[in-house]
Every structure is written in structure tokens, then in C-alpha cells.
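Yeah, one chain of the complex is gone here, protein chain that is, but the others are all in their spots.
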Amino acid sequence: MTNIGVYICHCGTNIAGVVDVEGLTQKVAKLKDVSLAKDYKYMCSEPGQDLIREDIKNRNLDRVVVAACSPRMHENTYKKVLASAGLNPFLLEIANIREQASWVHLDKEKTTDKALDLIKMAVAKVRMDEPLTSLSANVIQRVLVIGAGIAGIQTSLDIANIGFDVVLVEKEQSIGGRMSQLGKTFPTLDCSACILTPKMVEVSLNPRIKLFTYSEVEEISGFIGNFKAKIRKKSRGLDESLCTGCGLCQEKCPTKVPSEYDEKMGKRKAIYTLFPQAVPNIPVIDRASCLYITKGKCGVCKKVCPAGAIDYERTDEFIEEEIGAVVVATGFDPFDPVSKEEYGFGIYRNVITGLQLERLLHAAGPTKGEVVRPSDGAIPKRIAFVQCVGSRDEHANKYCSRVCCMYAIKNALLIKEHHPESEIFIYYIDIRAFGKGYEEFYKRAQENGIKFMRGRVAEIFEEQKSRNPVIRADDTLLGMVTENELDMVVLSVGMIPRSDSSKIQKMLGLAASPDGFFMEAHAKLRPVDTLVDGVFLAGTAQGPKDIPDTVAQAKGAASGALEVISHKTLQLSPLISEVDERLCRGCGDCKDVCEYGAIEIVTLDTHKVARINPAICKGCGACAVACCNGSIKLRNYTDSITFAMLDATLGGAV
Amino acid sequence: MKEYATFLGCIIPNRYPGIEATSTSILKYFDIELLPINGASCCPAPGVFSCFHLESWLAIAARNIAIGEETGQDIVTMCNGCYGSLAEANHLLNGNKELKDKINEILSKVGCEFKGNSKIKHMIEVFSEDIGVKKIQESMKNTLDGIKVCTHYGCHFLKPSEIKKHGSSERPRFLDDIVRATGAESIDYKDKTMCCGFGGGVRAKDIDVTLDFTREKLKNIILAGGDCIVDQCASCHLEFDRGQAEIKKIYGEEFRLPVLYFTQLIGLGLGMEQKKLGLEFQNIPAQSLLDKINGGRK
Partner (left out) sequence: MTEFSPRIVAFCCNWCSYVGADLAGTSRLKYPDNIRIMRVMCSGQVFPSYILKALELGADGVLVAGCHIGDCHYVSGNKKAQERVETLLRVMKTLGLDPRRVRLEWISASEGMKFASTVKEFVEEIKELGPNLLGVR
């Protein structure tokens, strides 16, 4: 015998204003299996909840329907009420008579009819709902962090300092990311290395952080709490355990090629570290330019290495790691301005990017901090910055990259400090100085005589003899087209998603936002989570950010990951699909439609059957529809329940 | 033999018959036949008309395409303006069924139907893609060595680049490649991709503004040391040629810079009879250039 209690909420006048709640309650009380129906002014209030709780206990209710606001508002509230009264929380249904009835219709009689129908449907469903219990799974209490820029570094340190293990995988040969390329940082003009290197050293010394550099994650399988990652540790062409980082090999290597790390503003050797404070301080042999590897000649590094560490033939290694949560902190790429043809980058030598300027301004950079013109090495006296290159642009990226205004102002100030006589112009559309201390910083630049020119730069051309770039721009404050001959132009390039980000995206099943960056689970309320349980985002991998925002998000991602792995076990939603193995013939159609790889076909003694991994299944029901035998059911969303609900509203059955 | 339906537009038959004559006979040399489109009207001009009344503009352009399509061939134009109109109309109509139906309803009144089966091509594409730079180079009889050419691409062939898709719209190269194939030197000059001044109906409304543009371009070319302009558009051609005469009349400034359509330059290289190039119908004599070429030959 089923004892269903139905509770109808007035929601003040929100429902009662349009629905005849008293009349409705009387009708509902007569429905089959409904042993009581009650109405109350605010069902979600404490007394409302008590009403339900007491009835469950005293009147032996075994199922409950609440007719009130959308289940998205209070389903969980009422589930807790059921649980506290000792009733399985899955034996609850909500009839949405506010958002989907009283708020969208005006006619009292018809809306009341509709509310009755919605309640009938809920009664039909709850009658057949099964009690479900959450499953628990063991959790591997370690976190994988992919990418060791400032975001990955911060996340790793936070997790390790709380006492959990971290596997940190960095693609490049040193950790540090883009921040290590920067000279100084806005708005305080701290030297980037001075604030970053201590953290890098901390990573290398922390026993809880297992660091893989010059490595990439090749494969990830599993689910929240239980992931497996396959890591490729690329060969550096030497035995890392022997290398002491003395640097002799780099010194003696005869081959020089343009340095990617210096954004082609300087040269590096064929065996090289990225920068003097690299962590780990172990070089890599660039196989494309090493003379010994390409031509079989040279071999100088091997000869000079006092530790005998060089091993040209060394191959990549593969390592498997098990983890419970993943933080993606793979960062950004700078926008490549070659596609903005009108600016002549790559054609006019004295047009450079903001990141190239950072390398010039870096005390340990190719020019030891002196800003010089690429064409003749002269010190430029008239310099212009062009803002929003590749950002806020219909032809490139629509979004704002959020750091370019501030880094242009920063570098303008730094140059002005060095050479007060220089003339500096910043061509902008809007100056976005939104962060703490940023507007003040902008003001300081104005006071220091940096000239702000409002208007988008139309084009840049070159005076052939002097190699001086000339900016032609629409000055929207003067209302005229201006031309300005300069010694050097710096393009403030924005941020774009990393060129290889789709690999990570596919591997983890992440979504990408329209701008191409990884998508968060909710733009406002879940900005560090992803839609894949157990996977979090930190830093610019999720969208353009400056360092303070990156660090803040990295700390958020650490706390998200910790929330997962700080428990030994994990509760999984029981609202998932289930196979009736008596009916299953193991055809695998269900496996083909599952986006999560939750289904496996296993061979039993005589036949094959499909098995669903309850930890991976998300409960979308795709497999149930694909099954031609009807052997898969999505719990509490079965055919019979659906038919009963349809019958309740259409067939007049009760 | 390849065939194209030829859309001549207004300027070529009325003012610069040399452009058609040279192009037709050179194409014949390369085994490409140009078929006439009988009853074609003004394209009509891309920017101005379409701004005033898009549907009227589309209907007229669609009619021109429709009667061109009847030849069963792709349509070729020799003017960027005509190209702009026909190519943009073709693009709009083929991408929007509703619009296409609406325009065809209008066209049905004159017994015409736009099907959208033909490609709209520009003469420059026929030379750089169908014939190719290599073949042009190999057929040269006269050396144009030592001639300094300033090329002018014009706007409507390249832009809007989303629709036109001819590669780089800020630093295009194909016309320079053709110039180099003739043996002449293509030299860079300031504001090469700037408008000639003709466009947007400005010429009709505000001749001062138009000539201001033209003068600036001419000055930049002279400063760079150009012997002539080579263009690929009948409108730009008119602007530079007639514009020089007008500048002389109004401002008393004289440039005497010969203006050649690119096929006229190829014609010179092929050793075509100079009468056939139609240069004598132009305002600015090309004698200085011809002397330089002939001098070079000696």
C-alpha cells in the first residue's frame, strides 16, 4: 500500500494569487494513493518543513510530492527533510507550479487545472520511483597539475603545503611559464624574477611535489577520485641524474640559433637552459640544431662534460601516475601579429611585440635590460605602443586580453625612467585600468609625460632610409588622421589559447568557450570548476588574466582539488543508468553512444554483457535509448514512469 | 579552348577600348576565348547603389549575371568595380535563399532568372591562375628590362576580404608578380594600397577630394621613381589618366605619368603593335615609356 503525501505551497501570493490552492488541495486529496494533501503559506520555511517531517513520521507517508517552486530552487531542501525523517530522499517529486504555472499564466481556473495535472504527473512518477542510495568510491589522494607557470606553481604549493601529494607536469625544460619571461610587473614594478624564483625553488624543494619537466601528459583515463595519467618524459639528450648544471656544455657549444624563449631577440646554443635560474637547472639538447645529431660531427658537449652526463641516444620515458583530481594550468600564447598585415610585423624590423620588449627590458635578457632597435642597435628615442593588437578586433579576437593596457604603461614608464628624454606614445581605444592600484598607475604614467593618443592605428609603414616606422592613426580626440614617425613601435599583443590546447581539451573532455579558452562550469559561481568532475582550471588557460587574478584562481583551483582528494571516499550520484544483465546480449550499441567511456563489454562464460561503471556514468540516458533490447534503464526515468506520467496528464488515468 | 562570358561594364567600351582590345587579343594568343554578354547594363557600381537601395542594386547585378550565365561559362570582368558588384551580388544571393527568391521574382518581370551557377572572375585571375606567371614569362618577346613600374591594385577586388578571399588584402603580390614576369621591375612606393580617389561616388560629388587622393598617389609614385602606373581596374585607370588631365587644368600641376592596364604592359612585352594597345585614346601620352623600352632594345 502506497501512502503519498502531497504538499501544496501558496508561496505567499506567488502561487495562491493565480491558483485556487484550497480547491486544488481538495481535489488532490482524492487522487489514488494520496493519503493526505495539505497546503501551507511557505512550504520551504521551517514550520513548512516540520509539517512534512511530522507527517512522514506520524502518518507513515512513504512518498512525498511537493507542489511549489521549481525543483531547481528547493529540491535539495525537501530531500533533506525526507532524509531527516528517515525516508529515502529519492522518493520525492516536485510539481513546478510556480515558474511553470502561476508565473506564466493569468486565468485562475485554467492555471489551477494545469497545476492539478502537474501534481497528477508527479504523483504518477513518485509512485514508481525507486529508493536509491549514493555509491561511494575510493579516492586517490593526489593531484595532477598540468603546466607550471605561476598558476600551476601556486596550485601545487598550496596543495603540498596542506599536506597532500602533487604530480606537477611541465612541458618546457624549466618551470616558470610566461612570467619568467617578463622584466618587471605592474603595478608595483617588482622584478618578475625576484618574486617568481623563490616560488620555483620552493617547488623543487618540496618533498610532496613530484616534478616532471620537459614532459607531457599523453593520456588520461578514469574518473573523479580515480584518474590514471600517462606521462611522456622527453629525452633531454643527457642523463639528468648525473648532470650538475655546471653550464660548461652551453659555454662550449659552437652552434647558435635564435632563442624562442627570448622571442627571437637573442640567440641560444644547441644545448641550452632557458634562463640562468631555471628549475631544474639542467640543459636540453635541441635535436634540430645539434651538429652531432644532425651531421654526426662536433660532440663537444660530450667531451667537455665533467660528469659524463651527455647521452645523445637517450630515448623518451613513459611513466604512469594515479591521481584523484586534475588541475589544468596550461596558460596562454601571445597573439601572433603577422596576421594583422597593416602593422607590418615581420616586415619592418623596428616593429616588435610587447613580449619581445619584455625580453629586452629583462636584466638577464639578450641585451641585459637595454632597449635597442633591432635594425641598427641604436637606442630608440621615440617609441609608440599600439594597443589591442589582436584583441577587441572583429578580424582577430573579440575579447579584451586584460593585461595589454597595463603592461604597455608599465614598459613605457620603465623606458622613461631609463631615458627621461625619450618620447613615448600609447595609441589606445580605451585604457582599461580595472585592478587594484591600476588607475593610480595609469595616472602616474600621464604625469610622467607619456602621451596617450586615443584612436585605433590604421596602419604602419616604413621610411625606407631611416627604417623608422610611421604610424598613421585616426586621432579621435583631435578628429583627424595623424602621422607619427618613430624609432620603434611596440605592438601590445593580446593573449590567445595555446596552439596545442585542443589536445588537452580532448584528453580530458573539457569544453571550450567561444573565445577558445577552456570553459568553466559556471561563469560566475563555478569559475574554477569544469563540467568534468574532478578537473579544475587555473590561470590563463581559462581566459586572459594578469598575475594577481591568476594566483587567486590558482588558489581556488587548489581548494577545489583539495575538496575532492581530502576525503578517502567519495559519494557518487545514484541517478545513473543500469543494465539488466538477463536481457543484455552484449551488442555494444550502448558503448558506442556513451561519451564518457563508462560502458565496458565484458565476456562472461557463455555470452557478453554490458557493464556500466557507476563512477563514470553521468546519467544522461543516451545508452538507454540506444539499447534495442530495453535492457538499460536510467534510474527513476524509465519508460514505464514516463508512460505513467503521460497517462496521468493525457489519458485521464490517476 | 577555354571560354569566358565577358562583362565589359561602362568605362571600357566608352573610354578605354584599348583595355578590351589588348586583353582579347592576348587571351586569344593563350587560347582563351571571350564571349560577349548581349544586353548587359551598368554593373551597377558597388558601393553607392547598394547603400541607397540594396534590392534594386541586387536586381540589376543579378540580371547581368543571369544573362551572362546563359553562355554556360564563368563570367570575367576587367574592372574592379564591376567585379565588386557582380561578385558581391553573387555571394549574397547564393548565401540567402529568401533573398534569391525575392530577386528572382523581380527578374521574372523581364523574363530572367538568376541561378548562381557561374563564378565571377576578374581578368587578373585569368592571367595569374589560368595562364600563370611562368607561361607569361616564357612568351615575352620584348624585354621590359629597366622599366620601373608602380602597381596599383585598387580596392574592390581585394576588399571586403571576407568575401573576396584573394589572400593578403594589405600586401598583395599577384599583380607585382605579373609585372616581374614581363621583365619590368616592380617598385614599392608609399601608400601603395591607398584608394585612387575614384571610389564611393566621390568623383561625381566632390572632385576636389577625389583629385586630392589621386595627386597624393601620383606624387608618391614619382618620388619612388616609377616610370608608369600599372593597374587592373578600368575605374582606377580612368582616375589616374583623366585625373592627371584634370589636375593639370585645375591646379596647373603636371605629372605626365603613363597609365597602363596590366594587359597593355603584357602586350608591350609580347611585342604587340602599339596601335593595338589603344594608348593613343588615353589622356596621358605613353611616349616617354615607349621610348625607354625602344631605347632599351637598342
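Letters are used for the chains, namely A and B, taken in the order the chains are written, and counting of residues starts over at 1 for each.
As a working rule, a residue touches a chain if its C-beta (ideal position, glycine included) is under 8 Å from a C-beta of that chain, and two chains touch if they have at least 3 such contacts.
Keep in mind that what you see is a predicted model, and the values were worked out from it rather than measured.
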| item | value |
| --- | --- |
| Visible contact partners (per top-of-document touch definition) of the missing chain | A |
| Hidden partner chain, touching residue among A:H105, A:K302 or A:R349 | A:H105 |
| Option from A:D20, A:D33 or A:D117 whose C-beta touches the chain left out | A:D117 |
| Full-complex contact with the absent chain, from A:G48, A:G222 or A:G621 | A:G621 |
| Selected residue (touches chain absent from view) among A:L531, A:C587 or A:I601 | A:L531 |
| Touch residues of subunit A, complete complex, unshown partner | 70-72, 96, 98-101, 103-107, 110-111, 113-114, 117-118, 121, 509, 531, 575, 593, 595, 618-622, 624-626, 634, 637, 639, 642-643, 645-647, 649-651 |
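One rule holds in what follows: only the chains that are shown with their structure count from here on.
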| item | value |
| --- | --- |
| Subunit A contact footprint on subunit B (complex, rising order) | 168-171, 188, 190-191 |
| Subunit B contact footprint on subunit A (complex, rising order) | 341-342, 347, 459, 461, 464 |
